[in-house]
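In what follows, a structure is listed as structure tokens, so that the remarks can point back to it.
Take a look at subunit A:
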Amino acid sequence: NVLVKVDGSSTVYPVTEAVAEDFQKAQKGAVKVTVGISGTGGGFKKFCRGETDISNASRPILKKEMEECAKLGIKYYELPVAFDALTVVVNPKSKINQLTVEQLKKMWEPAAQGKVSNWNQVDASFPDAPLKLFGAGSDSGTFDYFTEAVTGKAKSSRGDYTASEDDNVLVQGVSRDVNALGYFGYAYYYENKAKLKAVAIVNSKGKAVLPSEQTVIDGSYNPMARPIFIYVNEKSLERPEVRQFVEFYMKNGPKLASEVKYVPLPAKAYQGNLEHLAKKKLGTVFGGDAEVGVTIEELMSREAKM
Partner candidate 1 sequence: MSTTEQNLPVKAFTRDFNFYYGSFHALKSINLPVIEKHVTALIGPSGCGKSTLLRSFNRMHDLYPGNRYQGEIVLNPDNTNILDTRVDPIEVRMRVGMVFQKPNPFPKSIYENVAYGLRVRGEKSRSMLDDKIEDALRGASLWNEVKDRLNQPATALSGGQQQRLCIARCLATDPELLLFDEPTSALDPIATANIEELVTQLRDRVTILIVTHNMQQAARVSHYTAYMYLGEVVEYGITDEVFLRPKKKETEDYITGRFG
Partner candidate 2 sequence: MNSIPATTVVSDRLARNVQRNIRERAIESILFGAALVSVLTTLGIVWVLVSESLNFFEHVPFSDFLTDTMWTPLFSEPRYGILPLLMGTITTSLVALVVAIPLGTVIAAYLSEFASARVREIVKPFLELLGGIPTIVYGYFALTVVTPVLQAIYPDLPGFSMLSAGLVMGIAIVPYISSLTEDAMRAVPMSLREGAYGMGSTRFQTAIRVVIPAALSGVLSAYILGISRAVGETMIVAVAAGMQPNFTMDPTEPAQTISAYIVQVALGDLPHGSIGYQSIFAAGLSLMLMTLLFNILGHVIRRRYREAY
């Protein structure tokens, strides 16, 4: 049964799906690929039980998950495949153009629940208007990353906002409400540019930066740009169809990533990934910590040192 099983992040899903589609076509249907959407955490859970060959992840593997994998002796390759720019959006009619992480924190931290309900509570200069929040569902890597980046602690968020795993629901919500603010992956913003306005985020250097391919590559869109990965089970890679699929992924990754509105890594990153496979460089370069604001450059250098 020639089947490659992929599961995990919804953020990575579009890239992997694109690869899977083209791969199956290239193989003329000889290999089947399933791509599930379980969220990064859900994906790792299955991956570490040996149920899947490849896990999509919108954040690096965490300590707890590494331990899980170790328990069953599952070893893996960590392959970054693209960058995503988490985009904070408001209604096009909104007067808000830029926000600091501090301001975002004021809106989103758990202490804000039931209290911060007006824009002017976030900043006195903001309009006196109700604050309507839209965000990722609490089971997603996007949620984890955003909360980590904004409040400093993953999964730490207020609860009284409209949450959806279905990002289009969020697009709808923000586009219909002048006082709304939401966040999701860049692709959703890009496809709905007409209905939404991206908010520039003040980065670590104090500069307000809008998300774009350019600002992600040069590292100025931080801390909201994040690398996304696939993790490949070492044992599975011994199967030719899995190896073929991963190789296909690395070869076509740049093209397909930008096609689905992600920022591809420099070509040599994909080349590096293939070398890792060849040299059997297992494990993660992140050490199991949730990190935010890793730039492409940093990532590349870490990978090189591996």
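Simple rule for what comes next: a residue touches a chain if its C-beta (ideal position, glycine included) is under 8 Å from a C-beta of that chain, and two chains touch if they have at least 3 such contacts; residues count from 1.
Criterion applied: all candidates are chains of the complex that A comes from, given by their letters.
This structure is a prediction, so every number in the text was calculated from the model and none was measured.
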Among 1 or 2, touch partner of subunit A in the complex: 2
For the subunit A and candidate 2 complex, residues of the former touching the latter: 36-39, 41-42, 45-46, 110, 113, 132, 137-140, 147, 153-157, 159-166, 169, 172-177, 180
